[in-house]
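Shown below is the structure under consideration.
All protein chains of the complex are present and in place, except for one that has been dropped.
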Amino acid sequence: MISLNGYLIISFCLFLAGMTVMIARKNIIAILLGVELILNAAALNFAAYTRFVNQNLDGHVMSLFIIVIAAAEAAVGLAIVIRFFQIKETIHIDDATELQS
Amino acid sequence: MSSHNLDVYMPVLILMAFAAIMVLGALLVGKLIRPHNPTELKVTPYECGEEPIGSAWSNFNVRFYVVALIFIIFDVEGALMFPVATVFKRFVEIGQGGAILGSFLLFISVLVLGVVYCWKKGDLDWVKSYQVSTDYNEKKDK
Amino acid sequence: MFLKIMFVLSALLTLGGAFLTASSKNLMHACVYLLACLFGVAGLYATLGADFLAAAQLVVYAGGVVILMLFAIMLTGGVQEFVNKFGLDKTPSMGSGKTYTIAGLSMIVTAFIVMKILAPVFKTPAQTDLPAFTSTVEKLGVLLVTDHVLAFEISSILLLGALVGAAVISRPRRGK
Partner (left out) sequence: MNSTVVSYLSQAPGYALAVNKLTELFGFDATGFVNFLLFFLVAFIVVNVMSAIGGLGTYAERKISADLQMRQGPNRVGPYGLLQFLADGVKMIGKEDVLPAQADRFLFLVAPLMCMVGVFASLAVLPFSNGFTLTNLNIGVFYLLGVSSLVGVGIFLGGYASNSKWSMLGGMRGASQIISYEVPVTLSILAIVLMTGSLSFDVITEAQGGLPHEWFVLHNPFTFIGFFVLFIGALAETNRAPFDLPEAESELVSGYHTEFTGMRFAFFALAEYVEVFVVCGVCAALFLGGYKVPFDLGTGELIMKTFPAVHPMLAKQIGNILQLKVFVLKTLLLYYVVIWIRWTLPRMRVDSLMVLCWKYLTPIALFNLVGCAVWLWAFEGKSVWTLIFKSGVAAAGGHH
């Protein structure tokens, strides 16, 4: 049960859930939740390969940087969402059409 | 660096379970003995006798977000600095402390740069919105 | 034995949290479920022997990112369905049956493709005799100041950029 495949399946499910959130939701903050799920799936994969395939800790360092980047991404993304809300008074993704025309 | 098994995490799970059992158990036990007769007035949110107007879930001032933003940057920097801080003493003992100190200080100084920027721009001032409103009044007076 | 129990609990928390995050109709609840899911991932890190990563996950996500998300939800009007001044927001923003159908179908397709690509990966020769769990904090620290020192320094610049950028974007403007 506790094998590489177990962790890979969990991380795959996390990735699928994140993608589903990103596709199905129309709320920008909810989409950012999906991004967090996807980044976590990636970080989990790194840690799992470190444990089961090669034992050097480079994978852990990579996971740590993924966590760092996820935090930075959330900060900037949410700032953009807040600014968007201040201008448009909505956080519906379909209203973000300024650049479309 | 001794090895260990995962039993060290056992108390963590046990304590979390205890906390959950305490909360849920006390609420369930209380359900048997406590009275339950809600009236319309009783379940209105308390606003010192006034009738509440609208929902409380409205939007808030953005300065809360800026504080949380600076916090999360510090939080992440802490997560990166903790492992380095752990090995710093060992490097000092083998006489290579200078290089580690340099990289550590570089890291902190970049962090300080961000804080100084926010300080100069007034993001750390809680009452910034008041200044905006006084400016507005001055403009109106002219 | 305890390893298995902890793995199962963490995996259930992770998968349940992820599923509820994807299906919850209330944004606030989705955020709380995301927190549960991230806690589960921290538990999985612990079962992988990555003790520092588990704690970092708790500190950064439970303390930071989730609070930031909750704040952002409050700053954008809570969970109420907003109708803006242009009257644009008429569709439910948390997803409708149509969007979920599209997402589900595309996920099935993606899953097939990814599985096809990943099939050789599942045959990776994983080591059968696993080493005992040791403390990873010191090793991570040594790696961060030797092999990965450039990434360590650049990440501070990345965070500086994120801080300044986000502060500039979200700063309340005067006048308009």
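We call the chains A, B and C, going by the order they appear; numbering starts again at 1 in every chain.
We take it that a contact is a pair of C-beta atoms (placed from the backbone, for glycine too) under 8 Å apart; a residue touches a chain by one contact, two chains touch by 3 or more.
A quick note: this is a predicted structure, and the numbers were derived from the prediction, not measured.
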Chains on display which the left-out chain touches in the complete complex: B, C
Where the unshown chain meets chain C, residue by residue: 1-2, 26, 28-29, 32, 35, 51-52, 54-59, 62-64, 66-67, 70-71, 74, 135, 137
Hidden partner chain, residues of chain B it touches: 1-2, 4, 7-12, 14-16, 18-20, 22-24, 26-27, 29-31, 33-38, 40, 42-48, 52, 55-57, 60, 64, 67-68, 70-71, 74-75, 78, 81-82, 85-90, 92-93, 97-98, 101, 104-105, 108, 111-112, 115, 119, 124-127
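Definition applied: only the chains that are shown with their structure count from here on.
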Centroid distance [mean C-alpha coordinates] between chain B and chain A, Å: 21
Chain B and chain C, separation of their C-alpha mean positions in angstrom: 18
Between chain A and chain C, centroid-to-centroid distance (C-alpha), Å: 5
Chain B, residues touching no fewer than two other chains: 59, 62, 65, 69, 72-73, 75-76, 79-80
Multi-chain contact residues (two or more partners), chain A: 64, 67-68, 71-72, 74-75, 78-79, 82, 85-86
Touching residues on chain C, where the partner in the complex is chain B: 2-3, 6, 9, 46-47, 52, 56, 59-60, 63-65, 67-68, 71-72, 74-80, 131-135, 137-138, 140-142, 144-145, 149, 152-153, 155-157, 159-160, 162-164, 166-167, 170-172, 174
For the chain C and chain A complex, residues of the former touching the latter: 3-4, 7-8, 11, 14-15, 18-19, 21-22, 27, 30-31, 34, 37-38, 41, 44-45, 47-50, 52-53, 56-57, 60-61, 64-65, 68-69, 71-73, 75-77, 82, 84-86, 88-89, 91-95, 99-100, 102-104, 106-107, 110-111, 114, 118, 121-122, 124-127, 130-131, 136, 139-140, 143-144, 147-148, 151, 155, 158-159, 161-163, 165-167, 169-170, 172
Footprint of chain A on chain B - complex, ascending: 59, 62, 65, 69, 72-73, 75-76, 79-80
